[in-house]
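Right, one structure below, let's go through it.
Note that one protein chain is taken out, while the other chains of the complex remain in position.
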Amino acid sequence: MTMKDAIRKFVNDGEMVFLGGFAHGIPFSAAHEMIRLKKRKLKLCKASGGILFDQLIGAGVTNHIITSHCWNGFGPQPTWNYKRAIEKGIPHKIIYNEQSLFMINMSFFAGYMGIPFVPIRSLVGTSIIEHPKEVGLKATMVKCPFTGENTCVVPAINPDVGIIHVQRADSEGNAQMWGFIGENKYGINACKKIIVSAEEIVDRKVIMESPERTIVNSYKVDAVIHEPWGGHPYSMQGFYYTDLKYNFNYTKETKTIEDWEDWLEKWVTGVNDRQEYLKVLGEKRIKKLKAKNMIQGAVDYGF
Amino acid sequence: MTMKDAIRKFVNDGEMVFLGGFAHGIPFSAAHEMIRLKKRKLKLCKASGGILFDQLIGAGVTNHIITSHCWNGFGPQPTWNYKRAIEKGIPHKIIYNEQSLFMINMSFFAGYMGIPFVPIRSLVGTSIIEHPKEVGLKATMVKCPFTGENTCVVPAINPDVGIIHVQRADSEGNAQMWGFIGENKYGINACKKIIVSAEEIVDRKVIMESPERTIVNSYKVDAVIHEPWGGHPYSMQGFYYTDLKYNFNYTKETKTIEDWEDWLEKWVTGVNDRQEYLKVLGEKRIKKLKAKNMIQGAVDYGF
Amino acid sequence: MGSEEEKKYCTEYTGYEMMLISASRQIKANDIIFNAFHWPYLAVHIARLLHFPNLYTVIEIGNIQDQLIKPTRMPYSISDPVIVPNSLFIGDSVDVLSVLQRGEITLAFLSTSMIDKYGNCNTTVIGSYDKPIYRLPGGGGATEIAALSKKVIWLLDEHTKRKFQDRLQYITDPGYLDGYDSRIKAGYPPDSGPEAIISPLCIMRFDSKTKEAYLDALHPNISIEEVKENTGWDLKVAKELKQIEPPTIREIEVCRKTMKDAIEQCYILKPEWITYLEK
Partner (left out) sequence: MGSEEEKKYCTEYTGYEMMLISASRQIKANDIIFNAFHWPYLAVHIARLLHFPNLYTVIEIGNIQDQLIKPTRMPYSISDPVIVPNSLFIGDSVDVLSVLQRGEITLAFLSTSMIDKYGNCNTTVIGSYDKPIYRLPGGGGATEIAALSKKVIWLLDEHTKRKFQDRLQYITDPGYLDGYDSRIKAGYPPDSGPEAIISPLCIMRFDSKTKEAYLDALHPNISIEEVKENTGWDLKVAKELKQIEPPTIREIEVCRKTMKDAIEQCYILKPEWITYLEK
């Protein structure tokens, strides 16, 4: 299946979409396909919004984001589409449903566990808990039935569809990651429909060589896509390093609406798929970003 | 530090003790030292009690067990010390604080997370929730503040001291396991004092080669003991297989009090430490149980 | 089981063998099975060998697997380390609980010491909890498996009034609780609960309204009376009582191979269960 087919088939306008990856294995390829397919009114959730959310906001794909921050981590610098949408309603108004990083992680965890809520020891006294939010995404207080203490609890999040980009998967969808997993395991298993894109499609034997690295199993997965470099410009441990220059320049290159439209045309709407994107990126840069080998971590599974 | 020193120094009569390992990496060596050092009134918690708890009950070390079952999984067969203690008060009465397997796991998880309780979707309507239990170890119901549904919650467990037996640790106590982790990561990190015994003491470089395998970090660990075969007669992936014969015969060999006393003398009180225990076990058996190599699971950590 | 060869029935077999084979026939190709220790494990193993080598199974120690152990081998239990490098996923019990709580298990097999007419089970104690006559080993993970799987099939290797009771004093594993809608009122998913009880004598299923177990199908050469006499409540019988097909030659071969392998792995099978094992 191609990314285009998967996004067309499994992502519907108005749905809540989980996009995985915490600065590593971010599904940029999937997000760009959403833009090309003109998906609308998606409700996006992700621990750290970053330039991925900024692009989806600028392209008019979302009207509601649920995250703990949205910025360009390089610099650090602001993300202009995000600011334009919230401060000026360009391209349209969006709801920013602010979460703290660990709050949204615990909400994904509760979704993963199939429980309606889970306690957290932070948030009390902050405006994050006090600010009106959509029911089901707002933390609240309960009394601990054991200790009597007032305890903050966060609700489960179970998105309609989830997308992750991983190092490898087998053709059936058993997907593995290593390095920074972020919220991927909890977030993706909490979703009703699941799309996995992978740098490599491997034999199931490879999956079984280190089964602890599996984050979602095939019986839950709706689409598996072989999508090399699907996480550029962020890193993919063992495959490529973060494109520092591309990330750093993003803020400068998207500051005005005109600049943003040029950027979008160059990298997203002017190309048809990830392979064409990589042509724009250029062989030289690709070669430079490619990770050096560092194969390690074998242990004895003998019995 | 020797196991004797560690148990003497860190395990005090009357404390709540977590013993890790779910049919793999069970700290038999530590348990036998508790028996030799005549520890008393320990309150023991573990997901699956098994013959480890049976021995600690028979030797009079504990008067309170918190677990989801206590049997000899081989056969399956009953464990006689456990039955004698509960049915007849021999060697003395013990409290059996029955948990379900996942309930005790979630209690360890809550202890791990530093939260007072966590929801679980089972237990309602069972006698496990209805039977009187010590405060703080009994599940109860709360109303979900988001959905309004009646929700069962279990309390956190934070034992005074925890003991795990792992494949490897560095000399500072960064401990790693693979294969079945059971409740080890959650249980051990929930403890106030921590003892780690390991099949191998490795250089910290080895730990950093696959940091995902770490289940507890040195800043929390009070004692690290190099204790090869510390998990016999259960398995240790990559080191030795389960001693089926020893386990199977255990029930037969401990059926009467006299038989049990002979068994205890032979394997525990008649030896001074794990090395002497291994002499009783014999070189031939040790050789037979030794795992064949199956080194795999390396991935590319390059960047 | 389509070919003529396979349809040849076996004439000599034990009730225990019939129970395992009957259980193995309940599985569908797309089931996500919770694979519990002992008799349940054997039933699923038989189904894998006979029909569904790629059956998806989950075990409480934290494994997900969708093929036979290679080289083919009967694990001594759900914690045999041979399972680890044969798994698609290894996590911990909390991960497995998440699969159960998300409602992804379509079918679970469990065995128990005693069951009541609403499918509740007791593996904790006979007599009072604090002054027991017999203390049983305890339920382990069966509580959650029974509570949260879409369909639960209970295997009882002995069909007697002591094992099949009207109501139980102590419930370790929830079935339909007090019958009718009491399970749903307790908060369990409406599409979850006991599906059948399989014993050497028969298969019972649960009335869609009262949730009481009734006799749905007889194993070969078993009479209604024999079942009723050995059941601790006034057992109702299905309007269209079914007759279970005897084991085929192929089924019995695989079943006996499985039992042999189990014995080698320290499973204790009673002499009367393995009468034909060496033939």
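A few points about this structure:
Chains: A, B and C, in written order; residue numbering restarts at 1 for each.
The definition used in the following text is that contacts are C-beta pairs under 8 Å (C-beta built on N, C-alpha and C of every residue); 3 or more make two chains touch, one makes a residue touch a chain.
Nothing here was measured: the structure is a model prediction, and the numbers come from that model.
Shown chains touched by the missing chain in the whole complex: A, B.
Of the listed residues A:R36, A:H69 or A:H226, the one in contact with the hidden chain in the full complex is A:H69. Screening A:N63, A:N105, A:N158 or A:S197 against the full complex identifies A:N105 as the residue touching the chain left out.
Considering the complete assembly, chain B touches the hidden chain via residues 112-115, 174, 189, 204, 207-209, 211-212, 214, 217-220, 301, 303. On the side of chain A, touch with the chain left out of the figure occurs at residues 22-24, 47-49, 67-71, 73-79, 82-83, 86-87, 96, 98, 100-103, 105-106, 109, 120-128, 131, 149-152, 178-183, 185-186, 235, 237, 241-242, 244, 247-248, 291, 294, 296.
Just so it is clear, only the chains that are shown with their structure count from here on.
Taking each chain's centre as the mean of its CA atoms, A is the chain most distant from chain C. The geometric centre of chain A is 41 Å away from that of chain C, both derived from CA atoms.
Within chain B, contacts with two or more other chains are made by residues 120-121, 149, 151, 178-179, 235, 237, 241, 291, 294, 296. Looking at chain C, residues 63, 80-81, 84-85, 90-91, 94, 97, 100-101 sit in touch with two or more other chains.
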